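Note that one protein chain is taken out, while the other chains of the complex remain in position.
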Amino acid sequence: MTDLRALRADFPILEREVNGHQLVYLDSAATTQKPQSVLDAMDDYYRFHNANVHRGAHTLAVEATEMYEGARAKVAGFIGAETDQLVFTRGTTTALNYIAYGWGLNHLKAGDKILVTVMEHHANLVPWQLISRYTGAELVYLELNDDLTVDVSSLDQILTDDIAIIAFSGMSNVTGALGPIDVLTDAARSVGAISVLDGAQLVPHTPVDVTELGVDFLAFSAHKMLGPTGIGALWGRAERLEEMEPTEGGGEMINTVDRHSSTWAPVPHKFEAGTPPIAEAVGFGAAVDYLDAVGMDVIAAHEGELTAIALERLSEIPDLTIYGPKDITKRGGAVSFELGDVHPHDIATILDQDGIAVRAGHHCAKPLMKYLNIPATARASFYLYNVPEEVDALVESLHKARKLFGLT
Amino acid sequence: MTDLRALRADFPILEREVNGHQLVYLDSAATTQKPQSVLDAMDDYYRFHNANVHRGAHTLAVEATEMYEGARAKVAGFIGAETDQLVFTRGTTTALNYIAYGWGLNHLKAGDKILVTVMEHHANLVPWQLISRYTGAELVYLELNDDLTVDVSSLDQILTDDIAIIAFSGMSNVTGALGPIDVLTDAARSVGAISVLDGAQLVPHTPVDVTELGVDFLAFSAHKMLGPTGIGALWGRAERLEEMEPTEGGGEMINTVDRHSSTWAPVPHKFEAGTPPIAEAVGFGAAVDYLDAVGMDVIAAHEGELTAIALERLSEIPDLTIYGPKDITKRGGAVSFELGDVHPHDIATILDQDGIAVRAGHHCAKPLMKYLNIPATARASFYLYNVPEEVDALVESLHKARKLFGLT
Amino acid sequence: MTGLDELYREVILDHYRNPRKQGTLSGEHVHAEGSNPSCGDEFFLDVAVTDGVVTDAAMRGQGCSISQASGSMMMDIIVGRTVEDVRDLTHKFKLMMSIEEGDNPVDPERPGSVLGDLEALQGVRKFPVRIKCADLPWATLTDALDQTTA
Partner (left out) sequence: MTGLDELYREVILDHYRNPRKQGTLSGEHVHAEGSNPSCGDEFFLDVAVTDGVVTDAAMRGQGCSISQASGSMMMDIIVGRTVEDVRDLTHKFKLMMSIEEGDNPVDPERPGSVLGDLEALQGVRKFPVRIKCADLPWATLTDALDQTTA
């Protein structure tokens, strides 16, 4: 197993005790912990360089602008993108909404279809529902295979010229299932639809190069990849970003403003109205620096090994059902499970008493829950700072839960 | 003069040297500097409590949720509001866009009018222009008096039942002119329009109590009031927030999500899709704690005195023209000026050589610039950490600028 | 593990696994629905009230052991009592769970003051996030009863 153990020292929170136990943080799919270097970068920004960007000729404003735009270059570079095609947003959710409103409101018409999958996060469903109300477009769904990967066997029937958008996740935050990126990207191209990749769970965990992916848009969040809250990114092909209207109006995104009409600044600024999340961009830049230094392939390998161990150990627990692919090549490190009739919320409470943080609930994926015919799951998820002993702790604590609930 | 000098020690950046001089930061209207307590609060959040909010039953998630919701209570309390009526947004710009899209898109119709003033920031113009394109509503403008305060003398003629929204700034970020809040709020009520107050420059500098203001909506930014970038707030009356549709769809803002439709969570959550700016909320809370401890009336008095000194000293400089009210009761501490034919950008460069940070440009208020028939101004702006010696430094440096440009 | 043992008492697990009065009412009744969006728990309640007395009740829904047990115990205790007593009881319960504050304003002579099985839910207080699980059925009940006095 790739030994990233030494990196744990970079994450101050991992020293913390919870209910008398050292924290076992298995909730990185919700948000990740932050290395000291990310906190230091933001602190340095605020203590020495803080100023508003773009608008000033004074030293601090110049420095802040360079740091902000430098962060854009770093984050763009991290996904192999041109700097100008990387828009900072509040997060994945905002990025997907920008596409829905900025592209959808101006291109969709009644009768158009938006193809999504049943495993999508609400962030990749609700914006399309909202935009459907305004445009008359309609959502259509791809169902799932038995292993909970996306079933693309019916794609041929579904695929018509009415399909204007195909929006799908690169990795489910519930089942860990990888999305059929290539198949759906090709499908989109074959009918002239745009393809939108929800990369919230993909970009943090695996090397991503947009020049190799065929998608038109990619959305991801800093806080799920060692960066701060309050920032994320929208990447788009140059021509797609040009086609998009800004969804927020305000300062910095304009070229001219007359009383009754305005013209827009060039991409990416046209999508960044008002004072942007400056310190957050700096922190985001430091986060991708950290990930780059470790190496995304190393991180992916580490998580793969950890996930394999977890799947194996969890399968040995009586009454435990795992929701998601067992084949490690078809999945990432978010592992959802059920334990007999112990409600996931009760599991989380019991594990928390041992300092183990897992998530319980619908994971913002209600249509998937309905499809699985369950109200909720418990979910453990891994990142570069997790170690096999933490899987042991999880397993041990699940045995306690069984005992408490009298499962035999 | 209220002596807040001792507080300077709380702001690490004020120790910094710029071009061999101690920083003289006169650009707080663009963004303010941050006290150590705000940085510490965010650092503490990341080092000990970081987790995603609302969705978890584990200890960190509970703590993070309490800190996030606790910050909401603090910021709401700061403006005298109910906690549930305070929505966290990315900033003033996002807040105003939320109103434009969330209320406007569902309530405006062709022929409706949106009344604004010529002194508005682009953040309070472009969203209304955008929404006009979708609804057929139209912007109408209030002009200015000679002292650059808003001219409300023509209000009676302008005020018809077509007016659906009156949106105006509490304080101009260019001229410092205070907005006619009471007059426009009453006007709105008299024709059944909603009133929207851009509080970006008001809330940081003066005590604000929404129960005393008659407005329906108030928007402001944390970064302009000692808080971090990446967060701001939208306050609205309960019934107005209820009338508003969410503009962003995603996790956390829903009640149920079915495949083709969803229902929304109660206010304020229905407007907070996805992972919110959690650390930023914590920092925002610490910022209002700091402001409360100093006292907003003390801050307002301090800035008033400083502004009076600045107006007086600047008026003594030959060739210098101040744009904005001379009457201190009609204005705040943003002081825009011109110096002969020295371009504002050149002024900023020259001052920067003495470590003095002022802003030069159109200040995101192009319609105002056109009204004044100038392309740009230089602007000095003050906050609680500024001292009279900094006005001296400004004046001295402006004399240098005159000399460099051979003004006699 | 004392905290957890106190939380997951025998009687709670029993109510969780064998909830009382599952189903719907067919005669005249009021209906209310409650949910806890953060964890997904749902509670649907039918209550029949005649002459100020709760004559019957039925529940459906899904959720964790705490919300389901709390609901099941609630079913056991409310049927046959006056609406007034049920409101007292609700208040008493919320006092016990630190959801409402007050200086024991419940008359100890009133039937509403006897919580019975519900006392087993006291263990929840040590788990503040779970308090709203315990409260879900009661908040739904209040919604339902408010319809009867409209």
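Letters are used for the chains, namely A, B and C, taken in the order the chains are written, and counting of residues starts over at 1 for each.
We adopt the following convention: a contact is a pair of C-beta atoms (placed from the backbone, for glycine too) under 8 Å apart; a residue touches a chain by one contact, two chains touch by 3 or more.
Everything numeric in this text was worked out from a predicted model, so none of it was measured.
Note on the chain not shown: across the whole complex it touches A, B.
Note that of A:L26, A:L105, A:A137 or A:A265, the residue touching the chain absent from this view is A:A265. Set against the missing chain, the residues B:R8, B:R47, B:K330 or B:H345 yield one that touches it, B:H345.
Even with one chain removed from view, chain B keeps its contact list with that chain: residues 341-346, 349-350, 353, 360-362, 369, 375-376, 400, 404-406. Interface residues of chain A facing the missing partner chain: 54-55, 57, 62, 254-255, 265, 269.
In this text, only the chains that are shown with their structure count from here on.
Chain A has the Cα centre that lies closest to the mean of all protein Cα atoms in view. Here the spacing of chain A and chain C, counted between their Cα centres, is 38 Å. Chain B and chain C have centres, each the mean of its CA atoms, that are 47 Å apart.
Residues of chain C in contact with two or more other chains: 38-39, 129-130.
The residues of chain B that reach two or more other chains are 55, 57, 254, listed in rising order.
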